[in-house]
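Every protein chain of the complex appears in place save one, which is left out.
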Amino acid sequence: MKIGVFVCHCGSNIEATVDTAAVAAASREFPDVVFATDTMYTCSEPGQDEIVAAIKEHNLGGVVVASCTPRMHEQTFRRTVERAGLNRYLFEMANIREHVSWIGKDRESNTNKSVDLVRMATEKLMRNRPLYSKKFDINKRVLVIGGGVAGIQAALDCADGGLEVVMVEKAPTIGGKMAKLDKTFPTVDCSSCILGPRMVDVAQHPNITLYAYSEIEEINGYVGNFEIKVKKKATYVDWDSCTGCGICMEKCPSKKATDTFNEGIGKTTAINIPFPQAIPKKAKIDPDFCTKIQKGKCGVCAKLCPSGCINYEMQDEFVTEKVGAIVTATGFDLFDWSIYGEYGAGRYPDVITSLQYERMLSASGPTGGHIKRPSDGKEPKNVVFIQCVGSRDKSVGRPYCSGFCCMYTAKQAILTKDHLPDSQSYVFYMDIRAIGKLYDEFTRRAMEEYDTKYIRGRVSMIYPQGDRLLVRGADTLMGAQVEVDADLVVLAVGAEAAAGAGELAEKLRISYDSYGFYMEGHPKLKPVETNTAGVYLAGACQGPKDIPSSVGQGSAAAAKVLGLFSKDQLESDPQVSVVDIKRCIGCGKCIQTCPFGAIKEMEFRGMAKADVIETICQGCGICTSTCPQGAVQLQHFTDNQILSEVNALCRF
Amino acid sequence: MKFQEELKDSIRKALPDLDVVLGWCGSFDPLHATPHFIRREEDIDKLEISPLSVHNLATYLPGLRGKKVGIVVKGCDSRSVVELLQENLINREDITIFGFPCTGVVDQAKIKKALGHAGNVRTCDISDSAIVIQTEDKAHSLTLTQMLADKCRTCRYPDAIISDYFVGDKIGEPAPLETDYAALEAFESLSVPERFGYWLKELDRCIRCYACRSACPLCVCRDHCAAESRDPHWLSQENNVRDKVMFQVIHAYHMAGRCTECGECQRACPVDIPVLMLKQKMNREIRDIFQYEAGVDPEATPPLLSFNMEEENITEKEW
Amino acid sequence: MELVKYLKSADLKSWLQELARENRVFAPRNEGDSVIFAPFDPEQEIAIVHPATLPPKKTVFPQSEKLVDFTYSKDPENLSRIMIDGKEVLPEGTAVVFGGRPCDVRGFTMFDRVYLAEKSTDIYYQARRENTTFITLACEKPETTCFCHWVDSGPTDATGSDVLATVVDGGYVLEALSDKGSKLLTSTLLENGESRKDEARKAHEKAAELLQDAPDLSGAPKKVLQVFDTMEFWEEAAAKCLSCGACAYLCPSCYCFNITDETIGMKGTRIRSWDNCMSAQFTMEASGHNPRPTKAHRLRNRVGHKFSYYPDIHDGVISCCGCGRCIKSCPVGTDIREIVLQAIEYEPAVGEEQADEQ
Partner (left out) sequence: MPVLKGKELRIVGFLCNWCSYGGADTAGVGRFNQPTDLRIIRVPCSGRIDPLFVVKALMNGADGVLVSGCHPRDCHYAEGNFYARRRLEIMQRFLPVLGYEAERFEYTWVSASEGQRWQQVVASFTDQIHKLGPAPKIIGPQAADTLNQMAAAL
């Protein structure tokens, strides 16, 4: 194989700490290398053209690019060599940026290490073989997990694009966090007025199948052909016949159920419809509070239900759906602020979360839109907002900024003044993060038009004084301690990964960061893709996001799915395992360990042999390291390829 | 042996339905036995069971797949049969197993050492407690228990674990003469360079005949062993101690969780390299981590072909 | 030429040490429970009481040897132009092998017919063979596995040896059998051995007396060939064979090899290493087809080669020296004598013969 080596300067990113010309010179000494050069930006158009030209001029059979991580540009360069007529797998990368130039400044060591990495890459490349994709049929249905605003957007965009959509929502209604909001920033328009019609669209769209109060039990298969097992949790109400009339809810004698939709402000009935605009508008029983289910007595709802849909014996049900792509829009949860002793750790009823406050502001909320102190129902005069509760705080493991709290706090301060013109709002903040169209103007309005007092500093203590709360904090701009008598304290609680995000990620085979937010394919270039083909991300499951960003990502994910499904067939990744039937002894150890069931036993001249189903094989290589005689080899990562890399590094 | 005639009767009964029955018979001198392939009625008479019946005949089973095979097994041999069944390398319905209560087999290396030389054995009489060997000039009386193979001195499975015919009275669980892995533990107490040097020195004389592998009942790759392959190319063909050590590591690792410590690898070695110790090391670690013993349960899955989400006995490094 | 010397047992090591000044000296020593030929080390005991576990085959025919060292280099003006510089690695220096047995050394005479043939001489073998002197130890008594006298040899047969050493009371009688041998017997440690010659002669006679009658193998070449196509015969003979290579590697007369190149970067070596016909890879073709697919085919070749094909083209000489190592060290006690005798006695079934005629 005639090999060409291109050592990239990456501007000064690499060249500053690696002598790329020396690396190129050293690689000229390697076996099979017939051309080596250093280039300024290999990934740029002239850089790529240089590769194409070199392939033609030197009749190259393979190319090594020493530059950034292959996770960045492997695809780019594979297309480049393909443009010059080479098979895309006759290409290797040596990562001399992320793994060399960016992690050390010693030019001698870096140059030496780079030479090693290039040697390794050429030795592997010498053993690379052209690989060819196979085409396979795809199922053009899409699963959207999560029915918040991001999921709704993705589902509607896909459905409008002609795809069949299956939406699975954990809660009894779609709408997510946005449905709980009263108004949205910076326009202060009504949240449910924007979202409501979209929710209705989901319910009415002929292409969308909605499973509310359901969870993902199991995911099998691969891009184009996933098989999803959905658990429909028992609602004790037959939703096919429930009309959502609400009589059951009116008459239910058990009124102590937790009102999840209202964030625990007030209680609800054991049988309930979360809120009037719920989609689907169906009742469900909270079995923990239902006297019939708990004690066998009552049965009022069953007696009164006009359509006879109450079933106290209902069990969880499982359905299987086949789809070709998955959009994950599982959103976020609020940080559990009770860890903060200085804010009372939940002991003071008049310290509430921003989302509880939001429900209080909402006309359809438990207080009918009146701001009342939970302790005594009185209207507050002084309202203190504390920002960064569970955000930007290393001590509680949440060093990141949740992004949207500054904005909603400003909005809530404005709304407070609207609701209670005599009130005075105070905001304790660390910094104001108002990056976004009209955002900074909005916070300024809160301060200037609505006279909200912004105090830059942290609150060190809240304690009760009479029927009020004394909020003590620092004003770091004044360099003084401040104390505010508060009637109500609203904590701008930060966002964290949704409960159960990790378990779902395991089922999806996608990765997540240390906080539980899902990892995108590339932080800049693949914001909605994951590293698992056919699985996309939308909304706050990837990281805290405000509504416009979530909606944007929902649309982006939908665009990705529509793009994926624009072809009738997909090309399989040819980096799959292949069995050498001459060597295979049919012991079946590979079959036993394959996580995907991609290896089957077949008969060849009366002997059992392993056989890899190419479209199912995902290319993990567990079979290859399991087979003692090396009869099954993962293409592009064969034993000999890896051994050649080992030998390139360790030569006695 | 007391039950030898009973065994012959059982074989005589079963033979019409079998292509071959594997047993042992006398060999080139009275001190040795050799595997005996009983195909015809008249072959049965040559069958001899004694402490010289050292060979693990299970080694032949995968190669006889498709045939109806009878096999006489010691307790340890039966564990290899179990392991082969477990790995689906032989079919239970094709195998007829003849078990007997085994009181141990000799280690020819120990006898050779005791005699000084074993090239001229004229007669060999084995009683319950002694082996009396007549060479051309001298009669040697050796204590049987001292001549037993190490595996017999620690044996916990003298009776076949599975059998279709069992002749004689089962021994049950005997009190081992020695504790497991004593020699291994002694070796492990040596210094790092001593251990490193030991294998270089011992394996230097390896002639790469691969008898260790060929005699192993679980080395089922046979003609496709990675040792002699260029793809994958793990080893060179050079007479190189590095490759010799590497091969033993390959063998030991491929046996991990499968090896029943029958000792055939070491017994087969024509230059007496103590290669079993490497497998014992693997096995002891497997036992410690997974509480697993190979070849006792045909339904079990070897530990390296399975996993638990939480591994109780694996503590990962903290950085 | 008729040079006879006497060496006191106590002087053996000193003598070998003298020889080691100008030669590489190999002598058998204990390694673990085995006796192997290794470079003589005065610190270690010489193990010559019994025949060695391994014959001294590797002293002339190493387990592996470098044939060629090669280096690739590139034309700096045109990296596509590759030059290869190969250098034969010819063995240098002289060697003395002490303590081989007659059968061990006679084995090399079977190599000679192949590797020193006029039309194609193996220069690597030749270089070692010509520069190696064998001081062979006459056998005093046969072991149960010994059968040198079946194959036209005997316990004191000095064919191929340069000096024959015979154990006598207090020392060794050393008889030079070649010029190379005579040249070794110049040390002042050696006494004139004429007076002890008779003792040696008697020891030789005694060893011969201990031999049992040998069967007549003169018909073996024909008979073994006759059963070539009787696979049933070979399947039974090979039933217990494990198809390892111990027999061939321990055999003083097995001379097959494999050649492989091992390259790292721009440097490589061409290696010749022992190979054996019991290995499946031995005849494996690149297509994956193997003309000797089973151990029966392979064992047939091993026995056939020694007792039929080789004698057929080499004046009737059986290429087995009767040392019996293949029997003694076989993990399953395969006995080549038994197979040859069975082949000689083999009577095809009546039906079979008729079928052949048809």
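Each chain carries a letter (A, B and C) given by its place in the written order, and its residues are counted from 1.
Everything below uses one rule, namely that a contact is a pair of C-beta atoms (placed from the backbone, for glycine too) under 8 Å apart; a residue touches a chain by one contact, two chains touch by 3 or more.
Remember, it's a predicted structure, so these values are computed and weren't measured experimentally.
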{"item": "Neighbouring shown chains of the undisplayed chain, as defined at the top", "value": "A, B"}
{"item": "Residue among A:Ile3, A:Met120, A:Val223 or A:Ala498 touching the omitted chain", "value": "A:Met120"}
{"item": "Touch with the omitted chain, as defined above, among B:Ile44, B:Leu144, B:Val241 or B:Val296", "value": "B:Val241"}
{"item": "Contact with the hidden chain (one of B:Ala14, B:Leu144 or B:Ile289)", "value": "B:Ile289"}
{"item": "Touch residues of chain A, complete complex, unshown partner", "value": "26, 69-72, 95, 97-100, 102-106, 108-110, 112-113, 115-117, 120, 502, 505-506, 509-514, 519, 531-532, 575, 593, 595-596, 618-622, 624-626, 634, 637, 639, 642-643, 645-647, 649-652"}
{"item": "In chain B, positions touching the absent partner", "value": "184, 187-188, 192-201, 203-204, 234, 238-242, 245-246, 249-250, 252-253, 256, 277-278, 281-282, 285-286, 289-290, 303-304, 307-309, 311, 314, 316-317, 319"}
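Everything that follows uses one rule, which is that only the chains that are shown with their structure count from here on.
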{"item": "Chain centre separation (chain A, chain C; CA means) in Å", "value": "71"}
{"item": "Rounded Å distance between chain B and chain C, as computed from the means of their C-alpha atoms", "value": "30"}
{"item": "Touching two or more other chains - residues of chain C", "value": "none"}
{"item": "Per-residue overlap in chain B, given as positions that touch at least 2 other chains", "value": "222"}
{"item": "Sites on chain A touched by chain B in the complex", "value": "582-583, 585, 587-589, 592-593, 626, 628-631, 633, 638-640, 643, 652"}
{"item": "Touching residues (chain side chain A, partner chain C) in the complex", "value": "2, 28-31, 33-35, 58, 119, 582, 647-648, 651"}
{"item": "Touching residues (chain side chain C, partner chain B) in the complex", "value": "31-34, 36, 49-51, 53-54, 62-64, 141, 143-145, 236, 239-240, 242-246, 248-250, 258, 260, 262, 271, 273-274, 276, 279-281, 325, 327-329, 331-335"}
